[in-house]
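Of the protein chains in this complex, all but one are displayed in their positions.
Going in written order, the chains are labelled A and B, and every chain counts its residues from 1.
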Amino acid sequence: MRKIYPCLRFMSLIIGIFLLPGLVFAAGDIKIGIIDTYSGPPSSYGLDVLDGFKLALNKINSKGGVLGKKITFVTRDDKFKVDLGLTEAKELIMRENVNLLMGTINSAVSLAVSDLAKKEKIPFIVTYGKSSSITGSKGHKFVFSMNENTEMIGKAAAIGLAKRPFVNYWIAGDDYEYGHAIADAVWTHLKRIKPDVKLLGQSWWKLGEPDFTPYITSMLSAKPDAVIIATGGAGCIPFLKAAKNTGFNRKVPIYMHTATELSTLRPLGLDAPQGVIGTANYYFYYPETPENKAFVAEFQKAYNRYPSFGSLIGWYTANFIAKAYEKAGKVDSEKFAEALSGMTIDSPVGKLTVRQFDNQLMLPMFMGVTKKVPGYDFLIATDIVTIPAAEIMPSIDDIKKTRSKN
Amino acid sequence: MEPDDHSRFKWFALVVVGLVTLGLCPYFLPRFFTYLLALILVTGLVATSLNMALGFGGMYQFHHAVFYGIGAYAVSLMLIKSGLPIVICFVAAPVVSAILALLMGFICVRLSKLYFGMLQLSLGSLVWILVFRWYSFTGGDDGLHGVPVPSWISSVTGSYYFTLIVSVVSLIIMYIVLNSPFGRILQAIRDNSERSESVGIQVRRHQLVTQVIAGFFAGVSGMLFVTVEGSAFPDLLSWTLSLELLIMCLLGGWFTFFGPMLGAAIIVSLRTMVGAYTEYWTTVLAIILMLLIFFLPEGIIGFIETLFKRSHASPGEDL
Partner (left out) sequence: MDFLTTVTSSGLIQQFLVGLSRTTILFVVASGLSLVLGVLRIPNVAHGSLYMLGAFLCYSFATLFGKNPIGFWVAIVMAPLGVALISLAAERGLFCRLYDREHLMLLLFTFALMLLCRDIVKMIWGAEYRSLAPPVVLQGSLSILDLPFPKYNFFLLSIGPFVALALWFLTQRTKIGKIARAAAVDRDMVSAVGINVSWVFASVFVIGCFLAGLGGALVAPTQNIAQGMDHTIIMESFLIVIAGGLGNVWGALLGALIFGLTDSMGILVWPQFSIVFPYAIVVIVLIFRPKGLLRATW
């Protein structure tokens, strides 16, 4: 018995403390809940998104907000963990009463929260999760993707690589869902476009692999024409470093998605290998349009650094949200979701449309090659080829098929 | 001494009042707290099952989360892939965990203390890496989401009641087991395994049975987790989660039955509360843990019990 009294007392104390903040929130604002990874290796991406988002949001709010309301946001750190992300999503929906959810770089969290969003009928805008099932097989009315997905990466890479004379490939990558999804997508589409390509072998390393040398030597001994590297975020940097140290990039052409992205090349400085082929969705130096220049200048002024793709995602997501609420005419989940689906806005990379069928943003892709260029203390992409969004969007028929299976 | 009947009645009344309060919670608490209570019950249940082996069995259960995660995966996979009736899936999941516990326990109970813990840790990480790696079957690191649990169970209120009923029943069973002759033998083994062996107790067999029971109830909690969250993912088998569960036992008091539940309540609610204000929730946890180890090694309930014992021993002091 004695054991239970303190138990109960503690419980009631904690519940009491909990109830407090739930009561204090400014009525009348549009409230966005952001769940993303703000600690651990992926946090630099989340922070870039957040900075771009804040930049656009400040502008929107300083012009009086949307529908006469200000847009505010709260952030939660999911620490790249699904259970934490889920609890936080529920807390944001049920306690903070947010109108909208946004995030996250972890595909597993994105998928889990998307499932919750469907049940709770709260729009959820995925910012950096790249799994193609988010808007594909697991897609629904309330989930939106503001990022390229693995299927799009695969298609873009296949289109770009098919133009080059390689026949014998080796595939290697991060041994987790993202890596495998990219590898599968690239290979399926490459085979479709260019049926005579051959796969000599594959290597998979675990996430956060400390040393790539063993894999590189085993790849070299097979003598492929080109190597497709399917790593994301954390894996790109050490891999490129190892490629440079072993001289891998001079012996075999390497393709790697995000290899030419600022987030990958900036931390490497001038230690990055030259001549690596990479696709990316955004360069602050390309396309050289006034819109892009204006965005870069604005971002640099606010944060004193170049904007990365993440910053751009944050920036246009805020603009999409504002415009969708305006079109919806009131703060309502159903109306908002209907408004955002099929919407088009102007951006530094041209007009961007959310595809009506699956709520996937249609993003163009750029393929470039890394090179040392005077004036930058890191490598940048050159020989840039634009692959239009329409060519790389996942096929609607395929999605219909996978959805009917579930 | 007070008459035993009287104290037993008070005990009983308190439990009934507590249960009724918990049962009425969804009617007066906001939805989020109902969900949070369900989560606390689930986490508390797995911590209690861990404490069965740790606090009462004296085994260094370093990787208990494996059984929890396997339970969650078993029920999710069966619901997604097998098409069996839901009742069978719910019952089979803990059994899968119990079987795993039997296999691992069979290897581990040959050793004791730190060696036992380390061996369990290595076996557990092999299971974890297999789940993490086996894309075609477990969904790899993305995990399984949108598990088709019927909505009358998976809604916030539904999952709360389901969790409440199952965990109360499980707690009662565990309580009975620990207070049975078996439970007393177990504690005797914990206190002095050599002496127990010399009086003819089969130490290894008792420890193995404990492993299986603890694994079974961890599997039950894993199954409940899926009804509450609708997902299963590799983090549920991670070593860090195992350590967090150990913290819960330590915080509440690892020689007490209700300690782990209290510890889970504190950790889960603090995590949600502190996490809403700062990214540095882990710093807070680390500081709590350090203070705990230095000043409150017996945990909160353990500490309160010692206070009571002291005041009973010399009643004059308090009056």
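Criterion: contacts are C-beta pairs under 8 Å (C-beta built on N, C-alpha and C of every residue); 3 or more make two chains touch, one makes a residue touch a chain.
All figures in this text were calculated on a predicted structure; none of them were measured in a lab.
One of B:L77, B:L171 or B:L246 touches the chain omitted from the figure, and that residue is B:L246.
When the omitted chain is restored, the residue from A:I193, A:A222, A:V373 or A:A390 that touches it is A:A222. Which of A:N61, A:T246, A:T386 or A:T402 touches the hidden chain is settled by the complete complex: it is A:T246.
In the complete complex, the residue from A:D51, A:E88 or A:D175 that touches the missing chain is A:D175.
Within the complete assembly, residues 54, 60, 62, 107, 110-111, 113-115, 117-119, 121-123, 125-126, 129-130, 133, 239, 243, 246-247, 250, 280, 282-283, 285-287, 289-290, 293-294, 297 of subunit B touch the chain that is not shown. Of the residues in subunit A, those that touch the hidden partner chain are 38-41, 43-44, 47, 171, 175, 184, 187, 199-206, 208, 210-211, 213-218, 220-222, 234, 237-238, 241-242, 245-248, 251, 267-269, 271.
Here is the rule we use: only the chains that are shown with their structure count from here on.
For subunit B in complex with subunit A, the residues that touch the partner chain are 7, 10-11, 14-15, 18, 29-33, 35-36, 39, 132-133, 135, 139-143, 145-146, 156, 229-231, 233, 235-236, 256-258, 261-262, 265-266, 269-273, 275-276, 279, 281-282, 300-301, 304-305, 308. Those residues of subunit A that touch subunit B in the shared complex are 1-8, 10-11, 14-15, 17-19, 21-22, 38-39, 74, 76-77, 79, 81-84, 86-88, 90-91, 93-95, 107-108, 111-112, 114-116, 118, 131, 138, 175-177, 180, 207.
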